[in-house]
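One structure below.
A single protein chain has been omitted from the complex, and every remaining protein chain is retained in its original position.
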Amino acid sequence: MFRQSFHELSVSTRGRGLYEFTDDVEKWIAQNKFREGLLTIFLQHTSASLLIQENASPDVPRDFERFFERLVPDGDEIFEHTLEGDDDMPAHIRTALTTVNLGIPVRNGAMTLGA
Amino acid sequence: MFRQSFHELSVSTRGRGLYEFTDDVEKWIAQNKFREGLLTIFLQHTSASLLIQENASPDVPRDFERFFERLVPDGDEIFEHTLEGDDDMPAHIRTALTTVNLGIPVRNGAMTLGA
Partner (left out) sequence: MFRQSFHELSVSTRGRGLYEFTDDVEKWIAQNKFREGLLTIFLQHTSASLLIQENASPDVPRDFERFFERLVPDGDEIFEHTLEGDDDMPAHIRTALTTVNLGIPVRNGAMTLGA
């Protein structure tokens, strides 16, 4: 039998950075007793994004941040839309370059993330 | 009961830029009386892409365009594939950097976009 269920997950943040919420998602899948299906993660923001990455070494998130700071610097003079701050357009562009949506297969009650 | 439905939506364009079609999608959802489910948007092009962004200020799309023009300039000398014009590879690369596919949850008959 096919079932679908929706859940709104809030992730607290303290400034720019990567915030892991894998456990929250796994917990939700377990609570719903989903075994096989498709998990859709959709982020309702245009200045944040979703990333599946290795999170073992703390230097990986730092390297991500340095790369994006160089690619889309805050206060870049090419931006007109600066009313909401000089990090507003950079945040929108980072979002466009990454993604706000993931569809992850679920098998045996867990996301099929890599090993 | 689960239902699925397909629709081909054409969006007319006049050169490079952002073209909003949110209303067309909402209308289609309403016509099909979908209440809860997953909306898949898939773009059948390799030189255009999908973007969820704020569209209140006209300077936001302009800033996007300026950023991508700097990142992947037309006529960039690193490109070999110029047979279809000097904006051909830049368009393919913009597409790769953004996305051609979105999966958006639908609840209460509407896309769950952010506020």
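Just so it is clear, A and B label the chains in written order, and each chain counts residues from 1 on its own.
The working rule: a residue touches a chain if its C-beta (ideal position, glycine included) is under 8 Å from a C-beta of that chain, and two chains touch if they have at least 3 such contacts.
None of the values given here were measured: they were computed from a predicted structure.
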item	value
Absent-chain interface as seen on chain A, which is shown	2, 36-38, 51-54, 57, 59-60, 62-64, 66-67, 70-71, 97-99, 102-105, 107, 112-115
Residues of chain B in contact with the chain not shown	2, 4, 6, 38, 40, 42, 44-46, 71-72, 78-81, 83, 89, 92-93, 95-97, 99-101, 103
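Note that only the chains that are shown with their structure count from here on.
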item	value
Centroid distance [mean C-alpha coordinates] between chain B and chain A, Å	19
